[in-house]
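With one protein chain held back, the other chains of the complex are shown just where they sit.
Coming up: chain A.
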Amino acid sequence: MEKSSSCESLGSQPAVARPPSVDSLSSASTSHSENSVHTKSASVVSSDSISTSAENFSPDLRVLRESNKLAEMEEPPLLPGENIKDMAKDVTYICPFTGAVRGTLTVTNYRLYFKSMERDPPFVLDASLGVISRVEKIGGASSRGENSYGLETVCKGIPNESWRITKVNERYELCDTYPALLVVPANIPDEELKRVASFRSRGRIPVLSWIHPESQATITRCSQPMVGVSGKRSKEDEKYLQAIMDSNAQSHKIFIFDARPSVNAVANKAKGGGYESEDAYQNAELVFLDIHNIHVMRESLRKLKEIVYPNIEETHWLSNLESTHWLEHIKLILAGALRIADRVESGKTSVVVHCSDGWDRTAQLTSLAMLMLDGYYRTIRGFEVLVEKEWLSFGHRFQLRVGHGDKNHADADRSPVFLQFIDCVWQMTRQFPTAFEFNEYFLITILDHLYSCLFGTFLCNSEQQRGKENLPRRTVSLWSYINSQLEDFTNPLYGSYSNHVLYPVASMRHLELWVGYYVRWNPRMKPQEPIHNRYKELLAKRAELQKKVEELQREISNRSTSSSERAGSPAQCVTPVQTVV
């Protein structure tokens, strides 16, 4: 959503000749402002120097950045595998910030490209087709590149005596939205898992997400139990939860967090679903977290868009913001994750988290709780693992929620669940500016490619489907793009927090609208890049001085005769800039 404006064909020219798969360009809801183009070209300059040091970066993508420099043509620079589908001259683009511009509109199999030479510098609008929400979309990019999927999703230290890895879902027969490998309590045999699966909506049984390294308290996730109006029970399910509790000797209790408001949980009984009754599950305490469903979130984001685009009303900004409820939802999600993290950390109690199906709110909650509890997930690679694990492999329905390849823009299955999660992460990075290895640009990049279809990462709905489509072979992973230029995504202030549990404050007083994402197309809103550069300069300076000191040290040790003993040490002292603090 976030970026939108109108691209209209004006004048006497026949409206843009329709390219094969684009139904109509009128009211295409996508645009960048001039501004975005400026920032893009700025990043080209800086990334060129970096790309030489990138080892596992596919050559194809490097071309992408270099080709951006072709400034003088009205044709778009093309990616490998990208070709022009259609082109129309004398199209007028109405920029809400700077007025109308006339230029050439091009459609390729990847992007919508508009360029006008009327202005200096040329006005460029460049949007991948994937970000367009109200025009029929063309399916993903076909750029072939190196395959770098397969981030490991198995927890550290598993199996241990209480947990085991099972291959019962190897062929996705137990549950088609779960990954092939699952971690379950050790004393539950595969046969019983199947019976538990029949009692959980869509077979999404409770599986291990995270285990506390000291207390062994765990976070497990699942879908709602199929209790129904009659209040059905399942002995196997009850035993299963008991086994989860037993695996943690520190506590004689287990917490079940139901992400929904209790009203909705009750209403689900009519459909055969419901929630665990505390009578049936001994020693279990059920807590409702009052987080609303995907439809409420979609509506909230729609309202948000209305108040930030194209103009922001100054005088009623705050009450307008409040009326969208967007930050209220963020607050509730963070508060829910806080409760979970608190139970696990201070209460040393294991928790089970579910909503209705366990792939939207549940994924938000477990992944945020893990970010709070475990410093590993606050690193760039750790965060990639977190997304791969909690979102991709546990079957967050990316295709359905984003609506790739689906022309029905009013589809009720679309919802900004993942965006909301990233927003929560951003709020945490705001509250703990030195605790995350990645920066805001990293989060924005992830979101941009959630919609861009340039990478295969967020295509399809489940691991099974991605396997079927052979996506790991046919597409590039977003992570290999990111990992090839880590410098751009690194927070210069990162350090010294890895072992801490972080509790963000879930109060409106500390939440703010993510202007750098939602309002970035407004030319009056500028990101605070320069301050980051200052941090980077400081880091560079330190690295330079460190190097100097190393050199001096080496010189000294060379001069002294006993240099042979120390031969190895200087090299070890040269620590990478990010990790030394």
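The criterion applied here is as follows: a residue touches a chain if its C-beta (ideal position, glycine included) is under 8 Å from a C-beta of that chain, and two chains touch if they have at least 3 such contacts; residues count from 1.
Simple rule for what comes next: contacts and distances are computed from a predicted model.
Mind telling me which option in "AP-3 complex subunit delta domain-containing protein", "Large ribosomal subunit protein uL16m", "Myotubularin-related protein 12" or "Glyceronephosphate O-acyltransferase" is what UniProt lists for the chain we can't see?
Per the UniProt record, that chain is "Myotubularin-related protein 12".
Which of these, A:160, A:311 or A:470, touches the one chain of the complex that we don't see?
For the chain that is not drawn, the touching residue is A:311.
For the chain left out of this view, which of A:285, A:328, A:406 or A:469 touches it?
In the full complex, the listed residue that touches the missing chain is A:328.
Which of these touches the unseen chain: A:115, A:164, A:221 or A:292?
Going through A:115, A:164, A:221 or A:292 one by one, A:292 is the residue touching the chain not shown.
If the hidden chain were put back, which of A:213, A:433 or A:467 would touch it?
From the options A:213, A:433 or A:467, the contact with the absent chain belongs to A:433.
Considering the entire assembly, which residues of chain A contact the chain that has been omitted?
Touching the missing chain: residues 5-6, 8, 10-11, 27, 34, 92, 94-101, 118-121, 198, 201-202, 226, 261, 263-264, 267-268, 271-273, 290, 292-296, 299-300, 310-319, 321-322, 325, 327-328, 331-332, 335, 338-339, 341-342, 346, 355-357, 360, 412-413, 431-435, 493, 495-497, 500, 502-510, 512-513, 515, 519, 522-526, 528, 530-531, 534-535, 538-539, 541-542, 545-546, 548-549, 552-553, 556-557, 560, 573, 580-581.
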